[in-house]
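Apart from one protein chain that is not included, each protein chain of the complex appears where it belongs.
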Amino acid sequence: MRAPGAATRALLPLRYAGRNALARPAATAVTGLGVAIAVMVYVVMAATAESLQGLAARTGDPANVLVTSKGAGSAESSRLDLATARGVRFAPGVARDAGGATLASVEKLDLLRITVAGGDPDAPADQRYTAVRGVTPAALRVRPALRLLRGRLPEAADEIAIGRLVPENLGPLDVGDTLHLRGVPHRVVGVLGARGQFFESELWVPLETLLGALGERQASQVLLRTAGPEAATALVERLESSRQWSVSARTEPEYFARLERASSAFVYLGNLIGALLGLGAVVAGANTLYATMSQRIREMGTLRALGFGRWQVGATLLVESALVAAVGGAMGVAGAALWDGFGVSILGLAFELDVDAASALRGLAMAALIGVAGALLPARSAARLEIVAALRHS
Amino acid sequence: MSARRLVAELARSLPLLARQLRRSPRRTALTFLGLAIAFFLFTSLESVLYTMGQVVQGTAGDALLFMRPAEREGHWLPRLPARYADGLESVPGVVAAAPVRFHVGAGAREGSYAVAVGIEPDAHLAMGLPAGVSGDELRAFFAERRAALVGERLLEDSGWEVGDRVTIAGREGAGGLDFEIVGDIARGDRLDRVAVVSLDYLEDVLGGAGRVTYVQIRVRDALIAPAVAEALDARFAHAAVATETVTEKAHLAPFVGGLADAMAGLRAVGLLALGVTLLVVANSVAIGVRERTREIGTLRALGFGRGRVLALVMGEAVAVAIAGGAAGAAAAWAVFASGSVAIPGAGFAFATDASVVLRSALLAVPLGLLAGTPPGLGAVRIPITDALRHSD
Partner (left out) sequence: MQGSAARRGRAESVGALVEIRGLHKSYWRGGNEVPVLSDLSLTIEHGDFVALMGPSGSGKSTLLNLIAGLDRPSRGSLRIEGRELAHYAEGELDRWRNRSIGFVFQFYNLIPVLSALENVEVPLLLTEHGATERRARCEAALRIVGLAHRLEHRPSELSGGEQQRVAIARALVNDPLLVLADEPTGDLDGESAEEVLALMEELNSRAGTTFVMVTHDPRAAARARRLVHLEKGRLA
């Protein structure tokens, strides 16, 4: 009778799988590389999609209420007259600072065609559409998550502050450099940072400057700060049903949430590409395994003669495949990790790739799946070997 | 070993090649499958890139000019006086000019965008009819103020049909824009993703009369476009709003630039897939060569030269590569040609072109040649006597 411990030992030691894998270094390397590439690409694409989605999810403070003109779908197309903008600040529920002033920021948002750093303003290929926000110092006060990393907010008409990730879109820029806005050179005086939020892709100028440059007298939005998420929701209701003001109000996260949908395309694409690469790796793995099996038919027959069951013999192939896939997967994850923090800009939206532990785990799981899937058919073949014929195999 | 002799050897050895491939049908099949998957992926990605290029550039030719306000760091939706379009036909080289106002509203599907283009029907007629619009549809469009001609792709994405009464929800602080769809603009036309309505109607609903986004100008010949553009700008050089006239390609260049990162990434993935596949095929062929060491030794003992043996091995690699590559590329073509490849959330369907598919499939030839070379060289390197003595 077999003791319980014998069951696990009965799988030949890992050494056997490892040494067999190394006995054919070229085939093992190629198979492992296939897994590595599949895992790396999938993890990086998944991270891209997640970071993009994260932008929408992370931007916005639940204690803030974003007020635009009635019916405006987005801040860029909202036309809020200044009187209304200044008036809603005094709605009940709007927080005040230590000095008693309301925490409210009137802003103008637009999408302008900016010339990249060191680019030719007359060359269309050197232009990029970028979000430009006209602000007052209140803009920082209502956004505690947003910080000045270097320098200060723009005050004079020829000053500009850039989001930390703006260089991903417009090239190398920092405090002291020059950007052109409406033909007027602006000096970069500050760099803003807010981990994974839209604002890191924006250019900030004084409100009056932007209004003047665009020849407009209407703002895009007012951002109102409240005591907390409940107060914010209450304020939203109050403003939406208000007879005094004709505005649209949403909490800031709500406003940005609807932009999340655009990034679902990337999730889908990432999964699709990952699946195809994974399938390719499975096929390559199966091919290698069949080849290695045909070289070891007599060996497997011998193991059967010595008393190993047919599925134990099949399992040796499974272990070998899983081992190679695990190593390949680890390499793939390591490769993907190199991309952590890499800056990407898509249509002016800049973000940093976040390759984290969850991504790594997903990559390893994918590798395991590839290893097992690739081994299924060869292992079954091995299990079905007829002992006598196998022993006679040349 | 000249290329011509190599090919000649190859041709003469075809029967042997076929037998080789049949020797281990499972390995050949799996290698074929791996190649098909890789080429399917590569062709699909190239098709996606092709579509992205098309969306942003349309069938952008240099014979279409956009007149927009001459502002540095301009708006993505600028405003130009509509009357600038008047009398431009008198400028030499200009075939027709028409003002256009763009309006971006919320699409039928949550989170998507729908673009309405307001035109002056008479002026635009001179610009050229959008493809696929019949005489009847055109008449209906002229007759009814709230009528719209909607591009096929927009119809598909929104789930609309000719005859429907639909609304593009407001974005500019005003109400929605409703209209009746009286005709569809065929896929492939530059307007196949927008809804074309009358400018007057647009102005009524949204306000801001007298101002349009651009004036579109059709030039007689792409070669004279730059000169015509200069002449047009000179005309308004001293007006209240100076103009800047550019070709459509130049106009869309900033959008293309903004997608550069993403497109480079997709291309890299496709090439990576092919690169790995090259190694996999090489390895597969190498395994085959190893298994046939004695057989190859026999062939060489019988008088087959090194060149022939090399050609045989490379031929095997090229044959499998072409078969797998063609299958994968064809599969991608079939999928994309159905027009139903729409990544949810992207707001449009992806398509492909025969040139993309062919270009991808042809890469199978160099891939096969490269993959077959190392194993082939390995096969001819072994001394004949050693090969004959080799035991499996």
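The letters A and B name the chains in turn, as written, and every chain counts its residues from 1.
Rule of thumb we're sticking to: contacts are C-beta pairs under 8 Å (C-beta built on N, C-alpha and C of every residue); 3 or more make two chains touch, one makes a residue touch a chain.
In this text, all values refer to a predicted model and were calculated from it rather than measured experimentally.
Enquirer: In the intact complex, which of the presented chains make contact with the chain not displayed?
Expert: A
Enquirer: From the listed residues A:150, A:298 or A:362, report the one that touches the chain absent from this view.
Expert: Once the missing chain is taken into account, the touching residue is A:298.
Enquirer: Who touches the missing chain here, A:156, A:338 or A:388?
Expert: Selected residue, touching the omitted chain: A:388.
Enquirer: Given the full complex, what residues of chain A touch the hidden partner chain?
Expert: The list for chain A reads 2-3, 5-6, 9-10, 12-13, 15-16, 19-20, 23, 298-299, 301-310, 387-388, 391.
We take it that only the chains that are shown with their structure count from here on.
Enquirer: With touch defined as at the start, can you tell me which chain A residues reach chain B in the complex?
Expert: Touch residues, chain A against chain B: 26-27, 30, 33-34, 37, 41, 45, 48, 68-74, 77-79, 110-115, 121, 124-129, 168-169, 180-183, 214, 258-265, 268-269, 273, 276-277, 279-280, 283-284, 286-288, 290-291, 294-295, 344-348, 394.
Enquirer: Which chain B residues qualify as touching chain A in the complex?
Expert: Those residues of chain B that touch chain A are 26-27, 30-31, 33-34, 37-38, 40-41, 45, 48, 71-76, 104-106, 110-112, 169-175, 246, 249-251, 253-259, 261-262, 265, 269, 272-273, 276-277, 279-280, 282-284, 286-287, 291, 343-346, 391-392.
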